[in-house]
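Every protein chain but one is kept in place in this view of the complex.
Coming up: chain A.
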Amino acid sequence: MLVEELMNRNMITLPPTATINEALQLLEKHKIRHITIVDDDMEILGIVSDRDVRDASPSTFLDTSDFHILNKEIQTIMTSPVITIHPMDFVEEIAYIFYDKEIACLPVVSRNKLVGVVTEKDMLYKLIQLTGTHEQSSLIEVKVPDKPGELPRVAAVFGNHNVNIVSVLLYPYKDPDYKILVFRVKTLNPMPIINDLREAGYTLLWPNNIMEPKK
């Protein structure tokens, strides 16, 4: 999946000369955590997070009316250069960037102009869709040997029962000779499938690993 399918095109931006106070209000108004700082041609100059803005704000414990700090220009606290991505980058890669760089917002840049943003939250929502938890379904986890041909063999069982698969995930198991297949299937009655998988010799994971007396 490409970044352009996921990115938010309604960008909230500020010019570098805007005040910290304006940034503070924008963050609150839109309930966001990052503002991209751009010039008149939408070229990225920097980025500020809600934490940057709060660090610059006077402590709530200070008994002071000295809020002139908030009138300073945003470019005095923005982070630059900015880590950016391209609309044709892969979504999987940006997950790695979030993890590796420990950041939570990535501006999307094409031909030197800001065209969108992707946040950690957008990414998580996509993950919810990937796992299929937003659709009516039952879940079955199957432990399979880590070798070719296992996925089609297991998937054929679902096909034989004319049951639609809502999502499939494959993840590593503590024993590297095995993998876990996670299926979400559109049926209230997964028993015939579960029985067939057991008969084929597959190990099922919680809560289908306990047979008695559910048989």
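In the analysis below, a contact is a pair of C-beta atoms (placed from the backbone, for glycine too) under 8 Å apart; a residue touches a chain by one contact, two chains touch by 3 or more; residues count from 1.
Note that contacts and distances are computed from a predicted model.
Peer 1: What is the protein name, per UniProt, of the chain that does not appear here: "Acetoin utilization protein AcuC", "ABC transmembrane type-1 domain-containing protein", "histidine kinase" or "ABC transporter permease"?
Peer 2: Checked against "Acetoin utilization protein AcuC", "ABC transmembrane type-1 domain-containing protein", "histidine kinase" or "ABC transporter permease": the hidden chain maps to "Acetoin utilization protein AcuC".
Peer 1: Would you mind spotting which of A:81, A:148, A:176 or A:207 touches the chain that isn't drawn?
Peer 2: A:207
Peer 1: Which chain A residues would touch the chain omitted from the figure, given the whole complex?
Peer 2: 132-139, 161-164, 184, 186-191, 206-208, 210, 212-215
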